[in-house]
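And then chain A:
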Amino acid sequence: MNFSIYDFTSFNQWIDKFLNDNLNPFWAVVVELTIIGLVVLLFYALVGLFLVYAERKVCAFMQNRVGPNRVGPYGIFQTIADLFKLLMKELIHIKSADTFLFNIAPFIVIIASFMAIAAIPFAKGLHAIDFDIGILYVIAVSSLGVVGVLLAGWSSNNKYSLIGAMRSGAQIVSYELSVGLSLLTIIVLAGTMQFSQIVEGQANGWFLFKGHIPAFVAFVIFLIASTAETNRGPFDLAEAESELTAGFHTEYSGIKFAFFFLAEYMNMFIVASIAATVFLGGWMPFHVGGWEGFNRVMDFIPPLFWYFGKTAFIIFLMMWFKWTFPRLRIDQLLTLEWKYLLPINLVNILIMAFVVLMGWHF
Partner candidate 1 sequence: MDNATLKERILGLVPEAEFQENKQFLMFVVPPSAMHELSFALKHEADLAFDFLFCLSGVDMVKYLEVVYHLESTTHKHQLVLKVRTADRENAAVDTVCDIWRTAEFHEREAYDLLGIRFNNHPDLRRIFLEEDWKGYPLRKDYVDEVNIVEL
Partner candidate 2 sequence: MNSFFKYFTDIFHAVKSLLTGMTVTGKYFFSPWEIVTQQYPENRKTLKMYDRFKGEVIMPHNAQNEHRCTGCGICETNCPNGSIEVIQNKIDMPDGKKKRIIDQHIYHLSMCAFCGLCIKTCPSNALAWGQEFEHAVFDRSKLTKILNKPGSSILKDIAE
């Protein structure tokens, strides 16, 4: 048995073999699923907490502030303190709310983001499920979250919430198109929807560079559209605190509010990791076709590091957007999608198909 931080395949096989040796096959699968579930849950909570902290620090530095600095050194335990505060807060019962839907909405939101994590490859072999339609699955699952948002807005029986939820509905329906189409551009180039193969396909250069202009356009569109899809940055119309106080989660308190909050950050993490995987090679180190020595040096940096570095970069970009731009109006949001992003995207796919057909990519 030998495992390294460069390849987790043998480690996984070792666990699988160990369980199968000691248990009957059914229980081995159950134990494996439980382990994966627990690991993902733990990962989810940790990343969520870290992202909240990171966001607060990033925005603080952009605004000439220090940010959280009271709980622990440099305030690193601030979000944990916040979590405890939210856990202990009263869950306010809304009298005229649709109680069942009101309670179920935060879970729908959080489950949608939870499911998407399963398909994301973190490193070679560190991959919960490797679907052959991985991208399709992630797009399908991550857009389920809007159902939760709509239910939350509707069931709160609050006018601000309803307006926020309706805005969010309109927003996701339109921007889902751009997200899908921009990923489709890369699928045309990669020729597969399986995440592991997409990553492998970037062994001699990331798709962003291999697909040059059309890939770059698709990357920019994906960044914009995915920011919109996660209800963040200049597209946080569903929350829009200066207009709708807090939008769809106005009436939520305590841990239910924390679920929405956490789901927002996890969605951000998910779209960032999709962008990193599809455009920037996922865990694949920075390779240039033909430069063997250079590639060797790059290989020396562990894949997990590459993966989280790229994801953090995309997340930083999204935070940068959020803390710089004013918010769009709902009609401008839809104009941006239907008049600019969608037509450009369609043309871009054609160009990409042409490029692939003629073999003009690297």
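Criterion applied: all candidates are chains of the complex that A comes from, given by their letters.
Just so we're on the same page, a residue touches a chain if its C-beta (ideal position, glycine included) is under 8 Å from a C-beta of that chain, and two chains touch if they have at least 3 such contacts; residues count from 1.
All values reported here derive from a predicted model rather than from experimental measurement.
Novice: Need the partner of chain A in this complex, chosen from 1 or 2. Which is it?
Specialist: Answer for chain A among the listed options: 2.
Novice: Can you list the chain A residues touching candidate 2 in their complex?
Specialist: By the definition above, chain A touches candidate 2 via 58, 61-66, 69, 320-321, 323-325, 340.
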